[in-house]
Each structure stands twice: as C-alpha cells, then as structure tokens.
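Only a portion of the chains appears, each positioned as in the full assembly.
Chains here go by letter, A and B, matching the order in which they are written, and residues are numbered from 1 within each.
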C-alpha cells in the first residue's frame, strides 16, 4: 500500500489549513490587535495509529476516510475567551464546511480534558482532481494544551489504562491548569478595562 | 499608510499558492511520476516598486489592486513541455479564476524574455471577510529563469535602458539558454521513448 500517496491529500489539507490560520494571526499583528492565536500545529495521524483505530472500529482499509482525525490541526490560544473567537472565525469561513462541533471547554471530559473540536470537510486540489478531505481542528488554551500533551503521553505509555493514583494526580494537574487559565483571564479583563479607560480620556 | 496590513491579503495569496503548488510537486513524487515542477518561488512586490509602477500608470493609491503583479508566484520547470502541463493543471483548478494568459514561450519578447504568464483572481479569507486578490503566476524552465533573473538585475541597474552592446550580449545568452533547453528536451524525449520500448517488451 502506497501510504504516502494515499495520505498526500490529508497532508496537503494540514499544510493549507496551517498556512491559512497562520495568516489570520499575522493579520491581527499587522493591525495591532490582540491575536486570539498563540501558535498553530498540525499533523497527519501516523500509519500505525490509523491501522489500530481502523481495527478497533471495524473500518476496512478502503474506507479509512471515515476516520475523522487523520488530518489534524491545533490552534492554541492565550486566553479562554479566544477559543470562542476562533470558533466563530472558522464558522464564517467560505473555504471549508463544518460537519460537527464538540465543546469540551464548557463540558470537560471525565479525565479533565478540555478543548473545542470542529470536524470539517475541506476541498484539496490533487493531480487527479478535487478531493474532499475530513479534518479535525482542536482549539484550546496554552494551559489546556500543556495538560493534554502530558495526558496523551501517559495514555500512550499505559495503553489507555492509567493507574488510579496517577489519574487522580492528573486530575489535580488539570485543576491547576484550569486555575492558571482563570487567573490569566481575570488579568486579561483588567488589562482591557484599563485600556478602555485610557482611551476614553 | 499601514502597508503591512494593506499587503497582508497579497502575502497570504502568495503563501497559499506556494503551499498548493508545492503539494502538487510532492504528489508527483509520491506516485513516482516525473514532476513538471522543479521549484516554486513567490514574492509580494516591494512597496517602492508598487509606488513607482502606480505613478507611471497614473493609478491612485486607493486603487493599487489594479496592479496585477503585486502578488507573484513563479513555477520553474525542468523541461519546456512541462510548462504547458502546469498551464493545463492551473486551468483545471477550482480554487482560482483565470483572468488572462500571455504565452511568451512560443512568442518570446524582443529582449529574448521567455515565460508563460497567467493572471488569476484568488479568494483570501481575512479577518474582515473574503477578499478577491489578483495574482500573477509565471511559468518557465530553469534556463529561461536563469536568463530572466540576470536580465532583471541588468534592467534594474540600467534603469530599463540597457546599453546596446550589453543588450546584444544578452541576446546571445538568451540563444544559449534556448539551445540548452532544446538539447535537454531532445534527451527528455529519448529517455521517455527508451522507457516506452522497455515497457513494451
């Protein structure tokens, strides 16, 4: 199986979405506005993970496009409010179609995981014509991202079965991350209030 | 005038077109096919050049979008045939609209300049909504590119008035470049013929 050729449209979708979202961040900078985007990453799901997930879900290999996270882009924001600004920006774009949304920011997962997920359909021009690609955009704060990255590697190490005592530690770390976001959000508001007062003079 | 903000959509169009065309090259590689693309470059016209051209053409600064080469992308091909393969690929894309085409490959300019130019309209999502951007795609061989790059810097140095003796030298260099393309094209055909004979066995 020529995986490189098969995954090329997904890799292309990831590259294009990264360039497009990085462009949005630059425009905020050029207009001297607060950018709701701290940084952007993207990846194509590694082949072993695709195979594993396809098996678990009984998806035959000629239908792997049913997996919705082969192409993944992550937008990391400074503040919690910024997440919703990004969600609205994505909703208004004309170069993609939203299929599904999951708000794990307001409704965190039992593990402590928090992020906003948007599943999209995105057209990619290939050497064989246009192909519609499914991609997942994850939007989260820096603190959520830090926590999720660590949880992900623990999950990987324990093959999904994190021991209970470590799980409760992870919960406490999730609370610390949440606390950090809260404290930062309060400062954000004060800063913007201070700026409004300043400009009203 | 906030040029960075003003030119942001053009810079964005250049970045996106570069990523899209680089993706096309990778797809040829992944499928082990001859890639008609050797490399891709792009640039936004520098502000002094925009101002100069706007003045010469009596275009007011609030209408600089009438300049068709503010956003420029260049596709450099190994062989002359490849130029037309790229032209056809661009004609078939659904993410851009062709406004104009100029074939300076078949009909070279008096100076010796050869390239295929396509003017397109390309939609860019900005933080203020969709903006249609005009961009120019230049398609040429490596030898044409080498010659054109040198002619361009001579033109810059002589402010468009290259002395006659140097002009005639440039002509001879253009002929040498043309000769190199011809010799290479002949080899290309022989190679592909050899391969067809090989596969027919």
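The rule we apply is simple: contacts are C-beta pairs under 8 Å (C-beta built on N, C-alpha and C of every residue); 3 or more make two chains touch, one makes a residue touch a chain.
Given the structure is predicted, the values throughout are model-derived calculations rather than measurements.
Each chain in view is the same protein; 2 are placed here, and the whole complex, as held in this structure file, contains 4 copies.
Here, only the chains that are shown with their structure count from here on.
When subunit A is laid over subunit B using CA atoms, the rotation angle comes to 180 degrees (nearest 5).
For the pair subunit A and subunit B, the distance between mean C-alpha positions equals 36 Å. Interface residues of subunit B, counted against subunit A in their complex, comprise 2, 4-5, 8, 11-12, 15-16, 19-20, 22-24, 26-28, 30-31, 33, 89, 92-95, 123-127, 129-130.
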